[in-house]
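Reading through the structure tokens given below for one structure.
A single protein chain has been omitted; all remaining protein chains appear in their positions.
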Amino acid sequence: MTLPVPTTGARRRPAPGNRRWLLLRAGGVVFVLWAAATITFFTLRLIPGDPAEAILGGPGSQAGPEALEQVRREYGLDQPLVAQYLTYLRRLLTGDLGQSYSLHKPVATAIGEQFGATLTLALVSLALAWALACALAAWSVRGGRVAWAIGSGLELVAAAVPHFWLATVLILFFSSTLGILPPVSVPGPLGIVLPALTLAVPLAGFLGQVMRESLLTAMESPFVTTARARGESEVRIFWRHTLRHAAIPAVGLSGWAFGSLISGAVVVESVFARQGLGRSLLSAVQLRDVTLVTGIVLVVALAYTVMTLVTDLADRLIDPRTRAATA
Amino acid sequence: MSGPVLDVRDLVVAFPDRRGAGRARERRVVDGVSFQVAAGECVAIVGESGSGKSVTARSVVGLAGEGARVSATRLSVDGHDVLSLSGRRLRELRGGTVGLIAQDALVSLDPLRPVGREIGDTLALHTGLDAAGRRARTVELLERVGLPDAELRARQRPGQLSGGQRQRALIAAGIAADPRLVIADEPTTALDQPVQAGVLRLLGQLRDDGTGVLLISHDLSVVLGIADRVLVMTDGVVVEEGTPAEVFERPRHPYTRRLVAAVPAGRPRNTPLTPTPTPNSAATPTPASGAVERGVGGGQGARTATGPAFGELLLEARGVSKTFHVGGTEIVAARGVSFDLRAGRTLGLVGESGSGKSTTARILLGLEQPDAGEVTLLGEPWSPLAEARRRPRRHLVGAVFQDPLSSFDPRWTVGAVLADALTRGRTVRPGSVRGEVAELLDTVGLDPALVARRPLHLSGGQRQRVSVARALAADPRVLILDEPVSALDVSVQAQVLDLLDRLQRERDLAYLLITHDLGVALHMSDDLAVMQDGRIVGSGPAESVLDTSNHPYVHLLAESLQGPAR
Partner (left out) sequence: MSGQRAAAAGAGSFRPAFRPTVAEALAGLILVLLLIAALWPNLLAPGDPLAVSRTEAFQPPSFAHLFGTDESGRDIYTRVVHGAAESLRIGVLATAIGIGLAVVLGFVAGLGPRWLDFGTTRVVEVLFAFPGLLLALLFIVVTGPGVLSSTIAVGLATAPGYARIIRSQVRRTAAAEFVEAARVLGRGRLWIVARHVLPNVTAALFVLATLGLGQAVIWVSSLSYLGLGAVPPAAEWGAMLAAGRTYIANFWWMTFFPGLAIVASAAAATVIGRGIQKRNRSAA
């Protein structure tokens, strides 16, 4: 096995500059997206039976021979595999994601229509989760055992409660019992509350736990002792020192959180009958509309990968210690 | 203002002891300590870990720790009674009248903020300066503590400065508001020796300028050059007090005598550091001679106390070089390193961290391949060989590592570790080799009952002895010791060093002793090699190499030995 470079023996190496790191990471993103595109390319070809049939709804779709011919011509399915692959990549780069048979419109158009709603839901949920997590972390650290127990309980919720069940409970409570919120998503701000809450609460549990731990670590750090010895008040120390430290891991996790929220949106949009990419994806899978599925998945992968890059960059800029760590 | 800057009488600091059965018991970490610090005086408190010295110092500013109960007949700083202060008055005291300088600036300064800000915060809290005034004063302070390019440094974060620069910045933050008393809690730990000397000189200057300095350290030699008075603490009480000369040359209390005796610096080779011989030194020379004759190629039978001047050549390094390529940059860890290891003699390898000592050790142990040069073991090639060809001879070279805890598999007991070493990996069950395991433990002065313990539950000194036992199990001729005592308290360190010394005499072993502690190196080594930037910049007999070398770095080391000038 290869031994790692001993860090005690060698002088601390100069950390790669930000520009170089960004270049490397951007290259990584391009590679990942290319690989993802390749995977989605083969997804179609892996479906048992005739690919043309698969595009039209899978085996047993009972598509007519003319429709099949048309599809074959459009997607170049008669050509050698390599040519198909290159055509596929070329079309991706121009934004052509194919045609959805179930929606009778280009996949790109379909995605464009739904993207906004899901993005809104994801961002609102993320913001809500962050706010909840911060409040939870701050409270549980200052508030003694009750707050601690609640924090731990909520974190368990995050790990053990599926979105659909939480949605059910929330609907039961807020709609059926209290009647203050609609059980299905209606246009307007009120309609986004329950879906966002369903997504935000488990995420807040997780982020809150992370923040709580890093808050504790920060509060016990020697630099806090130095600050106290300097005569700073506890309040000042909390806001100027420890909170910043506590937020760092949560910032790094936000990229991952974004992806998890979109994945959760598949269920949540379905439960609340809310328009969006998640719901479209689900019905596409149910109808076996391959091109729509792969199109949506690719777009999500793109958004997620870019988001991860952004949060990693933010993490790097905020915390100089990450620069010295080995990649 | 007359009167002492710091007046402590009958200080008691107690922590709740959860292990107390039934009623809430307390553990007195500090049990009746009294002393004074006058303006322009430096008082040092020395003691080993757990002695209560740090808690004493921190109680002065009310930072004894969570849940501490502090009481004293008198605890006053500059006439103010600390115990009666709270809230705003206490915060004014902290930083304003008393500056605290902690150890290891890497974690004592907020890693996210530029060091200038930390200093600026102190100024903002205790002086009436505006932003521009604060900036100017920050640069002034950084220059005063000897940081070049002060303006640039003020904008940098702690991670961008070297260890010594960081510590100076931390000191600057501590003295920013011109406090009457400065408390330095282990300010030189984690620093290389020449850098330590610089920091201590700085503290001496503060003292000369009229500030009272309370210096806490576990290292006696550190306080010698700078303190006006020394207090020795153990188990929460002060057992000795006096000038450095009095404490060091004429110690009265038995603990102090032991402590002073245990300091290796300045003690000649082969003088034991611990007063009572370990129980097993009564072993007759017969097993030792057997050990020598068992060696490959036969050794010379000389077993006098000081050893022969030129023992058999066991391990030879010639022109060893190694470069690492990490993330696009090149790090030259070793450049043309050459030395000999002879039976019965110790070669001390010193140098600052990052100088390449550990890499050299790893090459000798066959863990790394050198890019150039060769290592020869008992006359036959060692480093160029493939691993499979080396394996049969691996038992000739043993190793003791710095961190004893991580050098053991956490799931193995002491018995398993030794059984594995004895049976060359065939088994980890102590049963079949029970006798030899007990013998090994005996040799290193450990109770055979420890066989069933895991290293996690041993003390640092015990772990290191097990490490030595493991290295001895394969009956080596050469031992590579990589910082074997750096993590240990002085008295424990003394025991381990004495053990190593005795083993070397009994078994005619060759040692390569790698350490950053010059005192240890000079005490234990017959020959000394100084490394810097991967090169050996000075080498020769230990007694003379520091004085006869021309190299500036060696001069620096020699100077730092004498301590900061008074």
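Letters A and B name the chains as they come in the text, with residue numbers starting at 1 for each one.
One rule holds in what follows: a contact is a pair of C-beta atoms (placed from the backbone, for glycine too) under 8 Å apart; a residue touches a chain by one contact, two chains touch by 3 or more.
Please read these numbers as outputs of a predicted model, since none were measured by experiment.
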item	value
Residue, one of A:L172, A:L190 or A:L317, that touches the chain absent here	A:L172
Sole contact to the chain not displayed, among B:V33, B:L123, B:L214 or B:L458	B:L458
Of B:D403, B:E439 or B:E559, the residue in touch with the unshown chain	B:D403
Hidden partner interface residues of chain B, rising order	48-50, 365-367, 391, 394-395, 397-399, 401, 403, 406-411, 420-421, 424-425, 428, 449, 452-454, 456-462, 470, 474, 489, 492
Contact set of chain A toward the excluded chain (per top definition)	1-4, 28, 31-33, 35-36, 39-40, 43, 46-47, 58, 156, 159-165, 168-169, 171-172, 175-176, 183, 256, 258-260, 262-264, 266-267, 270-271, 281-282, 284-286, 288, 290, 293-294, 297, 300-301, 304-305
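Keep this in mind: only the chains that are shown with their structure count from here on.
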item	value
Distance between chain centroids, defined by C-alpha means - chain A, chain B (Å)	48
Chain A-facing residues of chain B, complex	61, 63, 91-96, 98-100, 102, 104, 107-112, 118, 121-122, 125-126, 157, 159-160, 170, 173-174, 324, 326-329, 331, 333, 353-354, 356-359, 362, 367-368
Chain A to chain B touching residues, read off their complex	3, 5-6, 8-14, 16, 20, 221-223, 225-233, 241, 244-245, 318-321, 324, 326-327
